[in-house]
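I am attaching a structure below and will ask some questions about it afterwards.
Just one protein chain is left out here, and the rest sit where they should.
The block that comes next holds subunit A.
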Amino acid sequence: MSREIRRFVAFVSQASAVTGHPGRVVSILDGVAAILLIEDDPLVRRGLELALSRHGHEVRTADTGEEGLRGFRSSTPDLVVLDLMLPGVDGFEVCRRIRAQGEVPVIMLTARGDDFDVVGGLAAGADDYVVKPVRPTVLDARIRAVLRRSTSVADGVRVLGDLRIDTAALTVEVRGAPVALTPSELRLLLTLSGAPGRVFSRQQLLQEVWEHDYLGDSRLVDNCVQRLRAKIEASPGTPAHVQTVRGFGYRFGPV
């Protein structure tokens, strides 16, 4: 079996683990993702739907938080693009409920300068955010970057203290129990644990994990680290694996 096929198989199992929809895997590999777009303005919704479809995605839309959550349950998408300003159940709540139901990545649509939105959205569990008006090319790049986080980097199993990371199957066990990570959390863990002891700056992590340019928002990293710690650390307050290097960034271990 060639290397590509092995990765494909690994990817299928991971994608199934993440989305629960084995049929989706092929589409991701083709660069086509099933996207749920939740946006209340009909024209913006239609415009983004047209553009994302043109970029090759399979787009379903919802105009309210409630409808979005219904659509999410009826056929789980690969990724959710979520406007935060929604009537009724707002974007933050939608994000929290999506997060409660699994590890499907969420990209928020925010207004520039609305730090409140960004902080709230990240706290609700969003993986990334883009500022409206967003160019579809940029949004598409972010979508693909998020989805790429669920592809394996290397074959092998890393055992680091009470952690067991299967870099091919993209599964993580903590003290023998499997832990479900979002694509961002998973890729952050893979990046950090790939070079134990090495210090990564926030900007480096933003470029490697989020594929952002040099002006990336370091709060994405901090937020993701927090959520990752909550999942893999025995006591997240005094982390043993993902450690903060004050004034610089993060490093994995030394355990």
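What we mean here is this: contacts are C-beta pairs under 8 Å (C-beta built on N, C-alpha and C of every residue); 3 or more make two chains touch, one makes a residue touch a chain; residues count from 1.
Quick note on the criterion: contacts and distances are computed from a predicted model.
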Options "Branched-chain amino acid ABC transporter permease", "histidine kinase", "Fe-S cluster assembly protein SufD" or "Cytochrome c-type biogenesis protein CcmE": UniProt name of the undisplayed chain: "histidine kinase"
Residue, one of A:Arg135, A:Arg148 or A:Arg198, that touches the chain absent here: A:Arg135
Hidden partner interface residues of subunit A, rising order: 41, 43-44, 46-48, 50-51, 54, 111-113, 115, 132-137, 213-215, 218-219, 247
